[in-house]
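Could you have a look at this structure, given as structure tokens, before my questions?
All protein chains but one are shown in place.
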Amino acid sequence: MLLEVKNMSTEFKLKRGIVKAVDDISFTIDKGEILAIVGESGSGKSVTSLSIMGLLQKPGRIASGKILYKSQDLSKLSPKEMQKLRGNQISMIFQEPMTSLNPVWRIKDQIMESIMTHLRLSKKEALARTIEMLDTVGIPSAAQRANDYPHQMSGGMRQRVMTAMALACEPELLIADEPTTALDVTIQAQILELLFRMREKFNMAVLLITHDLGVVSEAADRVIVMYCGKIVEEAEVRSLFTHPLHPYTVGLLQSIPQIDDDSDKRLYMIKGMVPNPLNMPSGCSFSDRCDHTMERCTKESPELQRIDGHKVRCFLYEEAREGD
Amino acid sequence: MKIKHSFNSDENQLQAAEYVEKPESQLKLMWETLRQNKAAVVGLFIIGLLVLIALTVWLSELMGKQILPYDPNYSDMSQSFIWPNAQHWFGTDQLGRDLFSRILDGTKISLSVGVAAVAISLSVGVILGATAGYRGGKTDTTIMRFMDIMLAIPSILLAIAFMAALGKGLDKAIIAIGLVSIPEYARIVRGSILSVKENDYVQAAKIIGNKTSRIIYKHILPNVISVIVVRATLGISSAVLDTAALGFLGLGVQPPFAEWGDMLGRARGFIFSAPYTLIFPGIAITITVLAFNLLGDGLRDALDPKSRIK
Partner (left out) sequence: MSEVLMDVQNLAKHFVIDTDFLGRPVTVLKAVDNVSLSINKGEAFGLVGESGCGKTTLGKILVNLYKPTTGKIIFEGKDLTALDEERRRSYCKDIQMIFQDPYASLNPKMSIGDIIAEPIIINRLLPKSQVEERVIFLLNCVGLARHQRNRYPHEFSGGQRQRVGIARALAVEPKLIVCDEPVSALDVSIQAQVLNLLGDLKEEFGLTYLFIAHGLNVIKHISDRVGVMYLGKLVEIAPKRELYANPLHPYTQALLSAIPVINPENKKERIILEGDVPSPINTPKGCRFSSRCFKEMDQCKLNEPAIKEVFPDHFVACHLF
């Protein structure tokens, strides 16, 4: 086990009240595993990754819980100690490669900076490693392209450069926050394929954050579905897609237009909208949109249960268990 | 047509509410945000005070009544260089004129020059900037190069040059200062228009059939006006400063009018013997400029929809 998040809650103190962006979540990532966190806007998935990396900005803060990385609690580390880990053992790539790369630095300098800070190599060695990295991620003529500036490269290339930068120090855990969302479909396929190769080569674990269930299906081993800051379902990928349990997961899968879906019927829609975090419905946070809402759902909040190899947070399954 | 879709979580709302919510007042929101900025409120208060003084003095002059403790232009050499005391709160200057009365009198000049000069720069600058920004191409290049030429010359020198051409006097000072600042407004307006022009909603405005003039008026300017208002407020403070500078150099208002910069200029020689002749005009200028700057900064935050308290 590489990373263990235990009962973590992250909140934002706003003038209007306290928003719990992440509410008591727990999960683990093993070495070499690809775990995906899936959710829409407001689900708390990005905040989760920022919390782990220690990149939360005011007024956000980790309210409670532990983030255990190799038995160190990341939430308790000082900024300096966290900085030693970042880029070195835990790395991150973001959604918008253009804004994540410094436009006035050459590509090679940005990657070398990371290497020299963490691995204490000489400039010459760092440059050699940089070019090697760029080559590994599939940048053609790596030695020349290393001298380019970010704006001279296309979106797909920049994403690869960012990946090279993240992987330069051979981290054990890579957090990828919507790495393919801003890219074309064909480039998306390339980047995902790259992640697989990296995982093979370095036995690297990946925490993949995305709203795209297709990407999850292609890339992940296990999946966590988040809604309004809570985990509502967790399962192996195959299992999640073949028999999803939580009504939200079911709804999501049904509402995606499929290539192999031959009928012209209307898409299934989850009614309603994601609730305002300052004005959550009482009881289960999905109760106002669910097709199977029972009386209990508006009064109490369900706990996470183990069923059929999944973890689900839904009263539908509590009833089933009690009925046994 | 039947309502097939009801996407509001609260479906009752859809049927029950026959009334339409009143439009939320944008001004009210702006005021709320501004109110929270203490510095801006202080600035506003000071400006209010200054305006009150200026208006009072001006109205009383019109009516022929003397509201100031002394006639600001009345010179009594026997009363010259009196240090601040109970009769003359700010003392008297080299010609025996009461400084307090002169400073208050100067308020109306400084404020009116400030506002008038900005009015000139604004009106011409906005038209030039809007034309350059919206039309682009050669029009844009021509106008902006001309603006660049003006900007290349330090504003004070430019003002002096204008004054040399126009002659001395308060009205000429207003025109000179007004002309000098045109390029700044042209630039800001052009920049704002360029950034707003590419927004989808401007393109949408074109697609639904709006004529160019209406697009600029209804869609672009309202989104650009906050920038202009902030700049104009700050512009008043710099116009006040420019007036003072011209006055200091003896080019602006002519004696015996009480203008702070002029007062400052004439008191140069007395910095050690009668420092109060310099200090009070200096403070008056500083406070006025500061007040407008504070208000301007506050307005900038209040008018930026992102930072508004919602």
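Letters A and B name the chains as they come in the text, with residue numbers starting at 1 for each one.
The working rule: contacts are C-beta pairs under 8 Å (C-beta built on N, C-alpha and C of every residue); 3 or more make two chains touch, one makes a residue touch a chain.
Please read all numbers here as calculations on a predicted model, not as lab measurements.
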Chains shown that the absent chain touches, full complex: A, B
Among A:156, A:229, A:277 or A:302, residue touching the chain not depicted: A:156
Residue of A:25, A:53, A:127 or A:215 touching the missing chain in the full complex: A:215
Selected residue (touches chain absent from view) among A:72, A:102, A:258 or A:282: A:258
Absent-chain interface as seen on chain B, which is shown: 1, 3-8, 13-14, 17-24, 26, 199-201, 203-211, 214, 219, 222-223, 305, 310
Hidden partner chain, residues of chain A it touches: 40-41, 140, 154-157, 184-190, 192-193, 211-215, 217-218, 237-238, 241-242, 251-253, 255-262, 264, 266-270, 273-274
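Operating definition for what follows: only the chains that are shown with their structure count from here on.
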Interchain centroid distance [CA atoms averaged], chain A/chain B, Å: 50
